[in-house]
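The complex is shown incomplete by one protein chain, all other protein chains being positioned as in the whole.
Right, subunit A next:
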Amino acid sequence: MASALRAAILGHLRVPVVANGSKLLTPLWINRSTAVRSMSSHDDHLEKSQVIDRILDIVKSFPKVDPSKVTPEVHFQKDLGLDSLDNVELIMAIEEEFKLEIPDKEADKIDSCALAIEYVYNHPMAS
């Protein structure tokens, strides 16, 4: 049974025999520079300046914040006069801006622009 199957399959197989490695076997679009290609699906890491700009924009557009006071080192509650629930709202806005899902425990620790920038910049899925 097995040998009959094997014979049938071998009878239908056609293997191209090429004496000297022909160029035809390799697709034309492959050249030296693209022969090695990274498979990573998420290569677009954000620039630090981009992260800072976008986070500062979010903080500035928060209704209770005076935009002139916002700097990259500003502390949400001590410097901007926000309360802890405003802090939660800000972190949620940052999550939506960068399409992140920050675990509750970690989001609770982010209380300043500097920490938020550092967290988002180091997050592999921030976009």
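In this section, contacts are C-beta pairs under 8 Å (C-beta built on N, C-alpha and C of every residue); 3 or more make two chains touch, one makes a residue touch a chain; residues count from 1.
Basically, contacts and distances are computed from a predicted model.
Between the names "NTF2 domain-containing protein", "Exostosin GT47 domain-containing protein", "Mediator of RNA polymerase II transcription subunit 17" or "NADH dehydrogenase [ubiquinone] 1 beta subcomplex subunit 9", the one given in UniProt for the chain missing from this structure view is "NADH dehydrogenase [ubiquinone] 1 beta subcomplex subunit 9".
Screening A:61, A:84 or A:122 for touch with the missing chain picks out A:84. Of A:74, A:100 or A:115, it is A:100 that touches the chain left out of the display. By the touch rule set out above, subunit A reaches the unshown chain at residues 21, 23, 25-27, 30, 34-42, 84-85, 87-89, 91-92, 99-101, 104, 107-108, 125.
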